[in-house]
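Before I ask anything, here is the structure I am working with.
Every protein chain but one is kept in place in this view of the complex.
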Amino acid sequence: MSEKEVKNLEEIFDAKIARDEKIEPKDWMPEKYRKTHIRQMSQHAHSEIVGMLPEGNWITRAPSLRRKVALLAKVQDEAGHGLYLYSATETLGVSRDELFEQLHSGKAKYSSIFNYPTITWADIGAIGWLVDGAAIINQVPLCNTSFGPYARAMVRVCKEESFHQRQGYEIMLTLCRGTEEQKQMAQDALNRWWWPSLMMFGPTDDESTHTEQSMKWKLKRKTNDELRQQFIDQTVPQADILGIKVPDEDLKWNEERGHYDFGKINWDEFWQVVKGHGPCNKERLQTRVNAWENGQWVRDAAMAHAEKQAEKKVKQAV
Amino acid sequence: MSEKEVKNLEEIFDAKIARDEKIEPKDWMPEKYRKTHIRQMSQHAHSEIVGMLPEGNWITRAPSLRRKVALLAKVQDEAGHGLYLYSATETLGVSRDELFEQLHSGKAKYSSIFNYPTITWADIGAIGWLVDGAAIINQVPLCNTSFGPYARAMVRVCKEESFHQRQGYEIMLTLCRGTEEQKQMAQDALNRWWWPSLMMFGPTDDESTHTEQSMKWKLKRKTNDELRQQFIDQTVPQADILGIKVPDEDLKWNEERGHYDFGKINWDEFWQVVKGHGPCNKERLQTRVNAWENGQWVRDAAMAHAEKQAEKKVKQAV
Amino acid sequence: MNKEFLIKYIYGIADNALILGQRLGELTGHGPTLEVDIALTNTSLDLFGQVRSYFQYAAQLSDEEITEDDIAFLRTEREYLNVLLVEQPNRDFAFVIGKQFLFDHFHFLLLTELQKSHDQTLVAIAKKSLKEVSYHKRFSSDWIKRLGDGTEESKQKMQTAIDDLWRFTDELFHLTENDKKAIKEGIGVDVSKLKETYYKNVAEVLEEATLDVPELNYFQEGGKKGIHSEHMGYLLTDMQYMQRTYPGMKW
Partner (left out) sequence: MNKEFLIKYIYGIADNALILGQRLGELTGHGPTLEVDIALTNTSLDLFGQVRSYFQYAAQLSDEEITEDDIAFLRTEREYLNVLLVEQPNRDFAFVIGKQFLFDHFHFLLLTELQKSHDQTLVAIAKKSLKEVSYHKRFSSDWIKRLGDGTEESKQKMQTAIDDLWRFTDELFHLTENDKKAIKEGIGVDVSKLKETYYKNVAEVLEEATLDVPELNYFQEGGKKGIHSEHMGYLLTDMQYMQRTYPGMKW
């Protein structure tokens, strides 16, 4: 293709995005667009899959049948989200196996929040309330992102996430209206999950890369700091209703800004976890790798069986 | 050696046993004596080792620190008994590895009682009281058996076993003096362990093989049925003190015989378990085989290290 | 009508779903593919859904003020009446599928018959559950075929699992004294009559999967009398942990 032709295609492509039309897999797209989307979408898919583990940790110990059923359903939804997202990513010409390989080798990232341990039942509530809450704020704008398959996957994901978020909040509410011991459990979970949740929006704007390009492609509509502020403003009143305290001495309503002011985030911790040194990075990755390796013979068998069946059909047809 | 010489040696050997003198490993002995002793002593050793498993099952769940310590010590003693007995068997010219191989391949037997599961804490009490109680009755006469290393090992074993038996009874006593729930737990354990304990003395005399020869060699002093009667006569009054009921409708004191009469033993069950079809045969053997196989690289390393050290010493000496 | 026997009869059915559901719950997030992970979690969900229906009914029948959770989480090991089969550990995927397959085929026949019970609540639960269980049965049977007639390795693993688990199948058809009473009252299913069909159905799938049908002359039993394998205790320590640690609280 001549340089001019490419330029022409690029213009059409940019105009399409500007008009809020979707880019579809068969459409021409710049290589960088494709790569960025593969990276972000697969990272998103990996987060769903790794995100099953901290919550999965409480399935066998859920405190009631109702909660056990809800938790199983939630973790199952996450597997489903992973599935949509891997499928959507595959439309960009990369296979699910390649994406898994990137996850298992440590090349691909997933959301750092899942590298914290779930150590009490209240953590299941806190994850639903805070982590899913933060995820929704990050994700709702993606329902209108430019890449069609991603946008459509996100519509389904967001609907379910907001259900999960309400469910998580309801767990917290039950604890906070329960015994003193239960309320303490809820407070303790908030103490441990609050700061990592704020880190889910990524580094501060001045340290964040890709933002401008992402804005143009509608992979982002607001900056990290804007989203973080939105999360805090939305979540603090919810904590007040629960009657538990956000673990931030500097947190207070700023009448002038119309927002909450808040304390300094421990970015050292953030980067440690991103670099793979969080409390559970090793365990999470190892668990995924084990599941994959232990499943190899099963996948091989399914493949071999399918081939045998196909052969039989061919023979019958002949 | 001429036939006459052998006969002569045999006469000396028989006379020695008759005079209650010990046969030592370096002494001449008939091949059948050697084989019978290897079989019985290794079976005894295997029983100690496999016997660690049903009790080991409750170490992580023992109900108090005191009981946990006592249980650890008891299971450790069993490992120790295994060790004496394997060592004593090795004096007959067979290696511990060969004996393990016989256990793992299913060629060698171990006491069938260990193929029943320990499903409540009371089972730990019942095993001490009944199983160790039966074992002692079987084993005390062996302290005077003709083969020296076996007799000496048994002196140590019996001393510890009788401590274990008292400890087991004390667990039962604590339960029976506890809450109604605890007493029921004790009763339930007695219900499940009573009949298998009676089977520990082996088939009835008319079905038992080897008895005559074993009597001569002082591997046996009383018949299976005599020992079983002794166990019942000793144990029933202990159950009365506990205030729990031996699960045998036909059990009653026979003034004339001076013994308890008792009901019919389910010999079908006995033979099923002996044949390897008891509730836990598969699990017990698999557990031992796994421990052995998982330990192979450790034993290899220890061996390699010892060789390296020996080489170093040789070099230093040169 | 004496309700005790009915409550116990319900436990006898529901505990199988409870314990199998719990075992499946251990696997969520660890499946060989995402699709299988989702399907097995779904089976677990179905089973726990059934458990809730049964236990809510049992709680309602009880003279005591108890809830579905008291029944699920606060009995002692000796009071759970599930068969030994369902409590067996998930040694590998072949054991997971083997256990599921051997139970699903029984479960399907049981629920089919339970629809004829004189107890209308049980009939309703059976009808609803049957749709789910026929899906479970199809899923596990399909995997038996894939693994049996897949690679050499998968065939060997699947055969090992079936051979090992086979000894737990006979117990499915045992009748307890309580079962006999429930049958006499026209409420319970005479499972002993399902045996022939069961082994025929199971053998058909195994044969299609090019697997050998085990020939055993001995079997294990105990679960129906509350005498479980040593695996059960550990399953319960996890399952009961929260209810035992925080008694009487709402979640």
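Letters A, B and C mark the chains as written, and numbering starts fresh at 1 in each.
Here, a residue touches a chain if its C-beta (ideal position, glycine included) is under 8 Å from a C-beta of that chain, and two chains touch if they have at least 3 such contacts.
Keep in mind that this is a model prediction, so the values were computed, not measured.
Visitor: For the full complex, can you list every visible chain touched by the one that's not shown?
Guide: A, B, C
Visitor: Out of A:H44, A:H164, A:R192 or A:R288, which residue would touch the omitted chain in the full complex?
Guide: Considering all chains, including the one not shown, the answer is A:R192.
Visitor: Determine which one of B:I17, B:I38 or B:V75 touches the chain that has been left out.
Guide: Within the whole complex, the residue contacting the unshown chain is B:V75.
Visitor: Taking the full complex into account, what residues of subunit A touch the chain not shown?
Guide: 54, 57, 61, 117-120, 188, 192, 272, 275, 277, 279-280, 282-283
Visitor: What does the interface between subunit B and the hidden chain look like in terms of residue numbers?
Guide: Per the touch rule, subunit B residues meeting the hidden chain are 49, 52-53, 56, 59-69, 72-73, 75-76, 79-80, 82-83, 86, 121, 171, 174-175, 178-179, 181-182, 287, 290-291, 294-305, 308.
Visitor: I need the residue numbers on subunit C that touch the omitted chain, in ascending order.
Guide: Spelled out for subunit C, the touching residues are 76, 233-234, 236-238, 240-241, 244-245, 247.
We adopt the following convention: only the chains that are shown with their structure count from here on.
Visitor: How big is the gap, in whole Å, between where the Cα atoms of subunit B centre and where those of subunit C centre?
Guide: Inter-chain centre distance comes to 37 Å.
Visitor: Express in whole angstrom the distance between the two chain centres, defined as the mean CA positions of subunit A and subunit B.
Guide: Each chain reduced to its C-alpha mean, subunit A and subunit B end up 58 Å apart.
Visitor: So which bits of subunit C are touching at least two other chains?
Guide: none
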